[in-house]
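Sharing a structure below in structure tokens format, with a few things to ask.
With one protein chain held back, the other chains of the complex are shown just where they sit.
Chains: A, B and C, in written order; residue numbering restarts at 1 for each.
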Amino acid sequence: MRPEAATGVGVACEGVGVEADGRPILSNVTVRLTARRTAVIGGNGSGKSTFARLLNGLRMPTSGRLRVLGLDPARETKALRRRVGFVFTNPEAQILMPTPAEDLALSLQGVPRAERAERIEAVLTEYGLAGRGEVPASGLSGGQRQLLALASVLVTEPELVVADEPTTLLDLRNARRVGDLLLGLESRLVLVTHDLGLAARCDDAVLFEDGRVRAQGDPAEVIDEYRASCA
Amino acid sequence: MRPEAATGVGVACEGVGVEADGRPILSNVTVRLTARRTAVIGGNGSGKSTFARLLNGLRMPTSGRLRVLGLDPARETKALRRRVGFVFTNPEAQILMPTPAEDLALSLQGVPRAERAERIEAVLTEYGLAGRGEVPASGLSGGQRQLLALASVLVTEPELVVADEPTTLLDLRNARRVGDLLLGLESRLVLVTHDLGLAARCDDAVLFEDGRVRAQGDPAEVIDEYRASCA
Amino acid sequence: MISLYRPGTGLLHRLPAGAKLAGLVVCALALSLWRPEPAGMLAVVLAVSAMYPVAGLPVVALGQTWWRLRWIVLVLGGALWLFTGADTALVNTGRVVALLLLADLVTRTTRMGDLLAVLERVLRPLRRFRVDAAAVALTISLTIAMVPVIAGLAEQVRDAQRARGTRLGVRAALPLLVLTMKHADDVGDALVARGMVR
Partner (left out) sequence: MSASPRPLGADLARIAVFAALIVVLGMVVVPLPGGVPITAQTLGVMLAGLVLGARRGALAVLLVLALAAIGLPVLAGGRGGLGVFVGPSAGYLLGWVAGAVVIGLIAHRGRFTWWRAGLGAVVGGILVVYLFGIPVQALVTGVPLAPTALSSLAFLPGDLLKAAAATVLAVALHRAYPRAFESRAAVVVHAA
């Protein structure tokens, strides 16, 4: 049924293009992501976020062929969203409920009520938020908020996690913590980041430029190419 | 009249404390900033932004003595704001007008009308925004927006520029451009940043921890101390 | 945002929310149809006030509510006296005060979640008109979560203005509006990505 997933291709893009207002944002993107952890790098406006959003159907290609976990985002959007978790840059926009416990509960709607409270406690503890389940989420620090946002996504156990610059707003310690968490996941990871140190720790890297893929391959080499292109 | 400014002390803090909701956010901060460019570093919630906001009277000390450019922020707020420019992290919040040209015009209210249009054109060109004066500011890229925010502050020729993580949302090239711009200023600069590479290029550095100054001095040494404290 | 509910174990606290709401509606109707003598209305106001201690609410709560109503009592009472005479003034002011006290009693003794549940139950029959009660509940929680975020945005905008030494008056609301609408788009994306809505 899903030959691509079976052969380990997480994402397969063939000549994918995206247009907005008649202007191309992505043009002829052809990549196959087979590694467990792929970094996506490139300049502001190069199309990284647009690419990331393709992967869970937040945005649809206007041309080309796209398969994510073997699914067609245009036809199997719902199944895709269940299997792909998305982490945004700004945790304020993705914490949807007034308190951490309620936000986690929202992700755990499928879990029986009795089990849920226990699961929530466990997750809060795991993410360093023990005892903060009932305080307003707006009272958490920046780092704690991003950890909560992450927890609310990961608790659904997605097969593919897409993260769009999840560490940008964090300090050294929190960035490291969130970075370690993401890189340590068992699921697949597509990590959009400006933090080249983090990108270097992935297994594969893709460099975007002006809506095209400029390079893909060993993170160290791709990062060098990016640095060179900026000089 | 302004002995401190004359002797080169940009900021003089003596035992400054700030409280919010009865909880201390800054405690007994005693620093003198005499260098042209000072980096302020430290973890999330350590008090960096609070310190930066003291410097143009966005926040008032609840104890201690503070002088900025020889002025007392509590009594000479207006004069202080004229001489201190503040750059925030999020350019969205500080672009106050619908288009770049209008936003610059807001800063140039003192300039005669005839001259203003010309000045605006010149500034737009200088900041790489030529020809974009009349487009909606929301249509600019992230980097362009931060450049505009910067331009609107610098065009008033402040004597001291305080910038609170101005490069966080930018890519390599834009971060470098904004960083170069700030570090190349003739005026004094207080630069709050998580980008340790940028901090290293300043002349002086202050490390905050839990609302206290943990270290001040040569940036390389202070940065080492910060790294060590995070490990 | 802190709810106006005050925890307790009194009689009113234990009554189901639906019953309290129904009671409030009945009282409101009765009070607006009934035309008593001033003495009767005075008795009603005293009786409602007496329900505060009966419900286990501290006397301070009663004092607070009365204190908040002081202007209504004085101004409304005064105006009515002027236009309609002393008796009617007493009856009408008494009616308003009694109703406000009653509503306040229900608010103080009913948990937010219980009121939400009643709201959901009331909306359920509207399903035929494509009103999704669960979506309403989700939206209410979402709004509660967004209030501090928008308040934070308002603070950012105010600071930016002060820092630039400009006074924009109402135009100050423009950057706030832009930020708010952009934020809404981000939240919309998160709702979709987290599978809450289509």
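Please note the rule applied: a contact is a pair of C-beta atoms (placed from the backbone, for glycine too) under 8 Å apart; a residue touches a chain by one contact, two chains touch by 3 or more.
Since the structure is predicted, the reported quantities are computational estimates derived from the model, not experimental observations.
When the full complex is taken into account, the listed residue touching the unshown chain is C:L100, out of C:L15, C:L42 or C:L100.
Touch with the hidden chain on the side of chain B covers residues 97-99, 136-138.
By the touch criterion stated above, the residues of chain C touching the omitted chain are 1-5, 21, 24, 28, 32, 71-72, 74-76, 79-80, 83-84, 88, 91-92, 95-96, 99-100, 102-104, 106-108, 110, 112, 115-116, 119, 127, 130-132, 135-136, 138-140, 142-144, 146-147, 149-151, 154, 170-171, 173-174, 176-178, 180-185, 187-192, 196-198.
Note that only the chains that are shown with their structure count from here on.
Chain B and chain C have Cα centroids separated by 43 Å.
Note: centroid distance chain A to chain B, computed from Cα atoms, is 32 Å. Each chain gets a centre from the mean of its Cα atoms; for chain A and chain C, those two points are 40 Å apart. With touch defined as above, chain B holds no residue shared between interfaces to two or more other chains. Taken in their complex, chain B has these residues touching chain C: 53, 56-58, 78, 81-82, 85-86, 88, 90, 92-98, 106-107, 109, 138, 152-153.
Within the complex, the chain B residues that touch chain A are 42-45, 141-143, 168-176, 194, 196, 226-227, 230. Residues 153, 156-157, 159-166, 168, 171-172, 174-175, 178-179, 182 of chain C touch chain B in their complex.
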